[in-house]
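Below you'll find the structure, written out as structure tokens, and then a few comments.
Just one protein chain is left out here, and the rest sit where they should.
So that you can tell them apart, the chains are marked A and B in the order they are listed, and the count of residues begins at 1 in each.
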Amino acid sequence: MSGADILFYMLAAMILGSGILSVTTRHIFRAAIFLLFSLIGVAGMYFWMQYEFIAAVQIVVYVGGITVLIIFSIFLTQQAGEKLPEQKMGRQLFAALAAFCGFAFIMLQILRHSFIGTTKTTAEPSVVNIGNQMLGVEQGGYALPFEVVSILLLAALIGCIVIAVRNKTQTT
Amino acid sequence: MFIVNYIKDVFNALKSLAIGLRRTLFYFTHHKEIITEQYPDNRATLHLADRFKGEVVMPHDENNEHRCTGCTACELACPNGTIKVVTKFDMTPEGKKKKAIDKLVYHLELCTMCNLCITACPSDAIKMAQTFEHSVYDRSQLTKVLNKEGSKIMEGVE
Partner (left out) sequence: MWSFSNIADIIHEWLNKTFNATLATLFEMVIAGVCVIGLFAVLGLILVIMERKVAAWIQIRLGPNRVGPKGMMQSMADTLKLLVKEAMTPDGADKFLFNLAPYIAMMVAMLLMAPIAFASNFMMWNLNIGVLYVSAISSVSVISILMAGWASNNKYSLLGAMRSGAQIVSYELSAGLAILSIVVLSGTLNLNEIVLSQADGWWIFKGHIPVIISFIIFIIAVTAETNRAPFDLAEAESELTAGFHTEYSGMKFALFFLAEYVNVFIVCAIGATLFLGGWMPFHIGHWEGFNHIMDFIPSSLWFFGKTFFLIFLIMWFRWTFPRLRIDQLLNLEWKYLLPIGMFNLLLVTAIAILGWYF
């Protein structure tokens, strides 16, 4: 077993272990923190694969963005130090079934997909390449989806402003 | 114009920040005029402000005479019972009785240095001293008798 393998198993153990802890703990804040560790582990996996850009984006979006959002919503709605009540059996079963279905679906896809061994040199995932690809208009470029996403974001921004302005006129 | 006001706002803010920074930079580069008193080391040269009040004392002159008539105005003026005047009656040469102080007891541990006794005194017998190292090992040492042993009232003070 080489050093890279050891690192891989350590990262995998971190992802899976904190994932399991995240769903089994009864403290809601601890669940969020374990989710965070799981996501950091995924980022570590990207670093392990030397996809630094994806890893950094994973940290920016999931760790710095989504987890902080989750933690904030916990802060605003929950009491510190209280345990959550035990869930009903039916709900637990349903959740387990849903998780299993998702897992089975993905595993099926992976097993049925025949991966092609490649001898080509791998494309260098540098930021310049990613940028060119993202804004490329020729074959394989992502200019159109990129613009669509930016329009979606713009709509969301305008929606935020509209909501904020309406609240202000109501209160005064 | 909104935009003009906005830009003006930003510039004024930056200007006021710069003024503040210039002031503190001046202090930073001119640390000759340090205001820190390095207290236990500079006992000899320690300078206290005039308004600083340490404790009540009764000045005596070289003949061991003070100006207190025993009128108890200070005792009445004191808001928390710090001063207790014990009076006695002296015989004057003419054979009259005259009121004088036996002891002027001063409880430093109760005093708040409010200065009311000093302003109440009609004959300027007591004043505020600037001593401040009052710590002692026993509370009873803070109860002081202000007039000295065998002192008597100054001539001409009524």
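One rule holds in what follows: contacts are C-beta pairs under 8 Å (C-beta built on N, C-alpha and C of every residue); 3 or more make two chains touch, one makes a residue touch a chain.
Computed from a prediction, not measured in an experiment: that's the story for all the values here.
> Looking at A:10, A:23 or A:68, which residue reaches the missing chain?
Counting the whole complex, the residue in contact with the absent chain is A:68.
> On subunit A, what residues meet the omitted chain?
2-3, 27, 29-30, 33, 36, 40, 52-53, 56-57, 59-60, 63-65, 67-68, 71-72, 74-75, 80-81, 126-127
> Counting contacts across the full complex, list the positions on subunit B that touch the omitted chain.
Subunit B touches the missing chain through residues 10, 14, 17, 20-21, 23-25, 27-28, 30-31, 33-36, 38.
Here, only the chains that are shown with their structure count from here on.
> Centroid from C-alpha atoms only, then distance subunit A to subunit B, rounded to Å. What do you get?
70
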